[in-house]
Each structure stands twice: as C-alpha cells, then as structure tokens.
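Showing chain A:
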Amino acid sequence: MSTASRVDAVDCVPSQRSHEDTDRAHSTGLVVTGLRHAYRELTVLDLDAFTIAPADRHAIIGPNGAGKSTLLNLLAGTVRPTTGRITYNGQVITRRRAGWRARAGIGRTFQHPTVYPGLTVLDCVRMGGYHHRRNPEHTPEQWLDLVGLAGYAQQLAGELAHGHRRMLDLAVALAGQPRVLLLDEPAAGLTDTETTRLLDILTGLPGWMAMVLVEHDMAVVTALADWITVLHHGRRVTDGPADLVRADPTVRALYLGAPETAHAAHR
Partner candidate 1 sequence: TSSAPRADTIRIGLLVSLTGTYTTVGQDMQRGFRLYLDTHDKKLGGRTVDLVVADEGDGPATAVPAAQKLLERDRVVAVTGLVGGATVDKVQTLTTQRRIPLLGANARPAFGPVAGKPRDLAYTWHTSYNSDEPGIAIAEHVKAQVGDGAVYAIGPNYQGGWDELRGFTDTFTKLGGRLANPDGKTLFTPFPATENFLPYLNKAAESEPKAVYTFYAGGASVAFVKQYRQSDLRSVPLYAAGFLTEGPVLSAQGAAATGIRNVLNYSPTLANAANQDFVAAWSAAGHPGQPTTYAMASYDAAAVLDRALSAVDGQVTGEKLNAAIGQVGRVVSPRGDWQFHPREHRPVQRWYLREVKPDGPVLSNMVVQDLTTLPAN
Partner candidate 2 sequence: MNANVQTTAGRALPLTRAGLPWAAPGLAALALGAVTVSPDAYLHASVARMLPLALLAVSVAIVTGHAGLPTLGQVAPYAAGAYTTARLAFAGVTLAPAHLLAAALAGAVTAGLLGAVLVRHRGTVVLMLSLAVAELTAITAGQWRAVSGGTDGLAGIPATYLLPGMPPLVADRPVLLYTATITIAATTAAMLLLRRWRMLLTATRDNEGRARASGHPVNAYLLAVHTGAGAVAGVAGALLIHTHRWITPADVGFSTAALALLAVVIGGTRSLPGAAIGALIVLGVRDVVAAPWPGHAPLLLGSAFVVAVYLLPGGLAAIPQRVSAAVGRVRQSARHTPRPAERTPT
C-alpha cells in the first residue's frame, strides 16, 4: 500500500461548504459526522463531516476503490458504519435499517443493477412505490414511460439488456418518491442517447429533491452537479463548486488525466 502516486498522507480535507448550506442540512437534510467504515483493518471510508441539504446536486468522484459506493451504502443503510453518526431531518438514523430509511425518503440506485429478475418490468416499478401513497401523477406506467421502457413492461426484468436494467433501477428508485436520491454510476454502460435521456430525467426531477451522484462520466457530472466532492482512499481530497474542482491540478493528476487523452483519436 505504498506507491508514490498515493496520497495516503492527505488527511481529510475540511469541507468548503458554506454555513448556510450546512445549517439547512442539519434541519432538513442528511448530515454525516465522523463517519468511518473499515473492513477488518482496512479503512475504506473516513469522512469528518459531510452534508446533503434539500435541492443539493452533489457529485462524488474519485478513483476506483475510493469508497464512493461505500459512502452511498452507508447513507442508504445497506452497511453499518464502524464509527460515526448520520442524521436525517435532525434525527439520528445511524442504527436505522435500509428499509426504514427508504420509507423515510432516502432512495438509491445500484452500481450493478439486477432489480428483481423474476418479476416483470412493470411489477418491479410497482414494488418500488409499494410503500407510498398511490399518486395519480406517478403511476408505474408513467415511470416506465419516463425511462423509456414502456415497451418492455411485461418482459421479465431478468431478461433485460444491461443498459435497460440500469434505467429500470432508476425507475424503481424514483417510484419510491425519494427526497434524497443516491445514484451510483447511473450513466455507466448507457449509450449516448440513453445518457441524454438520463440527463433529461434527472434535471427534470423536482428541484427540492437532493441528489448524490457517483459518476465517472465527467460530462454527466458537469451537466448535473453544482457541488463536487473528490474522494481518494476513503478521504476527501477536495470539494467545491464543479468548475473549480475540475480545474484542480491534484484532481487532474489523480483522477481525470489529461483532458485530451480521454477521447484521443486513434494512432
């Protein structure tokens, strides 16, 4: 675990967020304090403070294995933190299970979506909204229509192509009518057209909904996020408004690489 390129030495950099944002998060959003998660002796996440206020469009980027998915899992309640505290709407929810948090409005998608292979696509979406008051404006069929899967409504979810599963996962998450939406690489494996559609869907969501976006596709991040946190080895390297972070030389060296190589012409 020691190569020159590692920034292990970097301690968790304090968050740059303004006090107003943080205060808002304390009363009506998600607040994480002193969160640490370790598998045996390996610490994969260590965040001093991290806040999501309503209406936040918060992107988390970082190299593979930085702990991004782990952070989402911790927020969603899929895994328990080793130490630390999570509050939501001012209430401590660290010990609450995933199901409770989902009913309370924390929805999520998965990095490797499988949804429910044995249910039809439509039933999958129904299951997503099962715990919520039926809302004539948001029928399962409408959610399917929104993500472009209306034609597959009666197909088994297990028979969907990979990209379609990802969109279905999103529809299921949206059907849960979340107030905080945790998205784990929603654009991975999507084609250009589907990515455009995804962006349309996400930007079209109600403004008050908070969104935590983990994504490697910087185009998507730029289009959506107004705040970016960069993680590395489970710690915050930097955070700030999107354009500032993108310009940050550490982030470039660590994560983005030279902008030209990304889609450089062959030969």
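How were these picked? Simply put, all candidates are chains of the complex that A comes from, given by their letters.
Assume contacts are C-beta pairs under 8 Å (C-beta built on N, C-alpha and C of every residue); 3 or more make two chains touch, one makes a residue touch a chain; residues count from 1.
Keep in mind that this is a model prediction, so the values were computed, not measured.
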State which numbered option touches chain A in this complex: 1 or 2.
2
For a test of understanding, state which residues of chain A touch candidate 2 in their complex under the given definition.
76-78, 97-100, 102-103, 107-108, 110, 114-119, 123-124, 126-128, 130-131, 151-152, 154-155, 158, 169, 172-173, 175-176
